[in-house]
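Structure record follows, encoded as structure tokens.
All protein chains but one are shown at their positions in the complex.
Chains here go by letter, A and B, matching the order in which they are written, and residues are numbered from 1 within each.
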Amino acid sequence: MFDPQIIFAGVLNGLLAGGVYVLVAVGLTLIYGVLHIINFAHGSLLMLAMYAVFWLWRLLGVDPYVALPLVIAGAFGFGWLLYRGVIGRFSHGRDENILLITLGLSIVIDNVALLFFGGDTQTIDVPYAGLFVEIGAAFLPLPKIVSFAASLLLCAVLGLYMTRSDTGKAIRAVAKERQGARLVGIDVDNIFAISYGIGIACLGAAACLLMPSYYVTPTSGHAFVLVAFTIVVLGGMGSFIGAAVGGFIIGITEALGGLFLGEQLGQIGISLIFILILLLKPTGLFGSRA
Amino acid sequence: MKSSTRKFSRRGFVAGTTAVAASGLGFPAILGAQPAPVKVGLIHPVTGFVAYNGQQSRLGATMAVEDVNKAGGIKGMGGARLEALLGDSQSKVEVGVSEVEKMNEQGVAAYIGCFQSPVGIAASQAASKYNTPFLIDVGASDLIVNRGLKNVFRLKPGFGVCVDQGVAALGALNKAAGGPAKTAAIVHESGEFGTGTAKLLAGKLPSIGIQPKELIAHDNPTRNFDNIALRIRSMAPDIVMMSNYGNEYMLLARTLFQQKVNVAGFFSVLGGGFNYKFVKEMPDVSQYMMDVNHWYNPRSDKANALKKRVEAGGALFTFEVYLSYSNVMLLAEALERAGSADKEKLTAALAASEFKAELMPYGPTKFVNGQNRGARPAVMQSLKGDIEVIAPEDVSSAKAVFPRPKLG
Partner (left out) sequence: MSRTALLCLAALAAALVYPLLVPNYLVNIGMLMLFTAFLGQSWNLAGGYAGQTSFGHVVFFGVGAYTSTILQVTYGWNPWLAWPIAMLAGGAVGWMIAVLSFRAGLRGSYFALITLAFAEVFRILANSVPFTRGGLGMLIKADQRPENFQFKDSIWIYYLALALCVISLLIAWQIARGRFGARLVAIRENEDAARALGIDVFAEKVKVLTLSGAMCAAGGTFYAQKYLYIDPSIAFGVDKSVEMLLVTMVGGAGTIFGPLIGSVALTVINEATRGLASVVPALKNVQPLSLVVYGVMLVLIVARLPDGLMGLFRRRPRHA
């Protein structure tokens, strides 16, 4: 069990698993960083995006990777509308109300999905699912390598967008100082909606990358939420680089925890890291403020 | 007319039905003459994490209620119809108990449910307050029937019996193949059902010359089985045994296949995902996998007819469907003999039941402390995109392939 070959393979597995966590977490950290809310509907929206990928494949035969731009655009639009039409409008600008509304939305979305898609497990069987790369003791499935690379790429693109584009700069301004941003003429509500949309678009990407190796049911999105919160806290709420680094750290922790403590108790590693980071360095690895 | 309806419908049934159909008025008159319906409370988790399983159970039970009614209702009670009350436990103990109370108010004669063992434990306890019979259609935990409650009946085998049968079948297979399997890794979900099954397995495997190397528990849901696959590959057991729910079963099977884990056999006990959808959608992954589970008797015409009907309706013929179906039939048969929906009489009739659960490969029903001793699981193997029964021999449909050919 303590064979370095196995540990090496475990680390690689963890890194690849972390890739998708990163995307889920990046969406969460963006929404938190800008809107200062904890999005309880995150898991449900991930599930919805996974169904979108599934149906595109089932009905139109679209490969999940080909569907990537389409699902990202759709998820952005859906998120934007959701904020404009429901969350922003009904929350009266109060954080605790946003929390309740996202909670309510999550119940609605889960059950609408159950109503229309049924409760059974759906999977996508892509021809490349069985391909893998062998490095030492590690068998790395191709879909996971792709999702790892793609999530790095998407994070980089998002990072560039946030630093270079006008909208990105406006988002960062709003995240730093709401009132100030309003005073210099930024449409804060619109920035909120756009940020929420981008956060959900990240979920769209995560869904496309997940589906070749995962499954979807009306409750399958929730499995990723707690781990995403952990990553967000670990990296520092609102920090992209933090989310990326945090995602990989958590992926590896989970893998090694599973190897040494058993898969069940190993999950405790994630929560313990979470608690320790909060207690010792609440700003996270890359966060700027408590 | 009213008082003679029953005689009339027996004497000249064909003529009678044409007349009724033609007039269109006679039917309500017949209904009006019927005794009060017998209410059956169906409590299943049709929303939440196990919504699919709950819906399958509900499907099977409501089909059975329809069939009983179509066949003339409970003849021992003057042709009384069964009426299904549909309850949703929302996968929560409190809600399940709440449904028991509500349905008691509506005057149910018996309950059928609950899929999840914790809900079944609490709901049947609540029903015992009213001495109302509670039939556990699905619910693996042996805690359910070991509490001394007189109102609880379970037609299907508990995990203890499944483990015994599974170990016996595996032992026979292994012996016939010259004993290629000497060690096993057991992967199980961390809840009541997986943990209990795995512990029993680990205790019984040495008796057939197989040493359990390690018990690996995992959470529900588990996002990623890569590490479990890695561990299994590093300890190189001869067989991998699994006991978990549908999604994790499927994901684990797929991961083990993708990671090219080569063993003599995959053998699950109550593997939640071993069903037609799995073998049809992932024929390569499922090929040669074995499972000990509730299964229908492939040699039973009734079971095959029901399978056709369920599939014609666009649903899968999963174990929830025929277990819940059979439980309604068990109840109907007990009502026939009790001749009334009186709870005491019904409980006594159920306790003395010799119901023939012909959809499944069961012996005659015999309840001991509420557990049917005639129940037995079947051992199946996925072969060429279909599911074949490989044991017990009297109901088998194919010969097992063991050890399995090595993966490329």
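The working rule: contacts are C-beta pairs under 8 Å (C-beta built on N, C-alpha and C of every residue); 3 or more make two chains touch, one makes a residue touch a chain.
Predicted, not measured: the structure shown is a model, and the values here were computed from it.
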Touching the absent chain when the full complex is considered, from A:Phe139, A:Tyr196 or A:Phe229 | A:Phe229
Have a look at A:Ser91, A:Ser151 or A:Ser239 and name the one touching the chain we're not showing.
-> A:Ser91
Contact with the hidden chain, among B:Val97, B:Met289 or B:Ala303, goes to B:Val97
Any idea which of A:Leu100, A:Ile135 or A:Ala149 touches the chain not displayed?
-> A:Leu100
Those residues of chain A that touch the unshown chain are 32, 36, 38, 86, 89-92, 94, 96-97, 99-101, 103-108, 110-112, 114-115, 226, 229-230, 233, 237, 262, 264-265, 267-268, 271-272, 274-275, 278-280, 282, 290
Touching the unshown chain, chain B contributes residues 46-47, 51, 85-88, 90, 92-95, 97-98, 101-102, 104-105, 118, 121-122, 125, 128-129, 143, 147, 149, 189-192, 194-196, 217, 219
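Here, only the chains that are shown with their structure count from here on.
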Per the C-alpha centroid definition, the whole-Å distance linking chain A and chain B comes out as 37
Chain A - residues contacting chain B, complex = 1, 3, 6, 9-10, 13-14, 16-17, 111, 114, 118-121, 123, 125, 129-130, 132, 137-139, 141, 144, 213-215, 217-220, 222-224, 227, 254-255, 258-259, 262-264, 267
Using the touch definition up top, name the residues of chain B that touch chain A in the complex.
-> 47-55, 190, 216-219, 221-224, 226-231, 233-235, 246-247, 250-251, 254, 257-260, 273, 277, 281-282, 284, 316
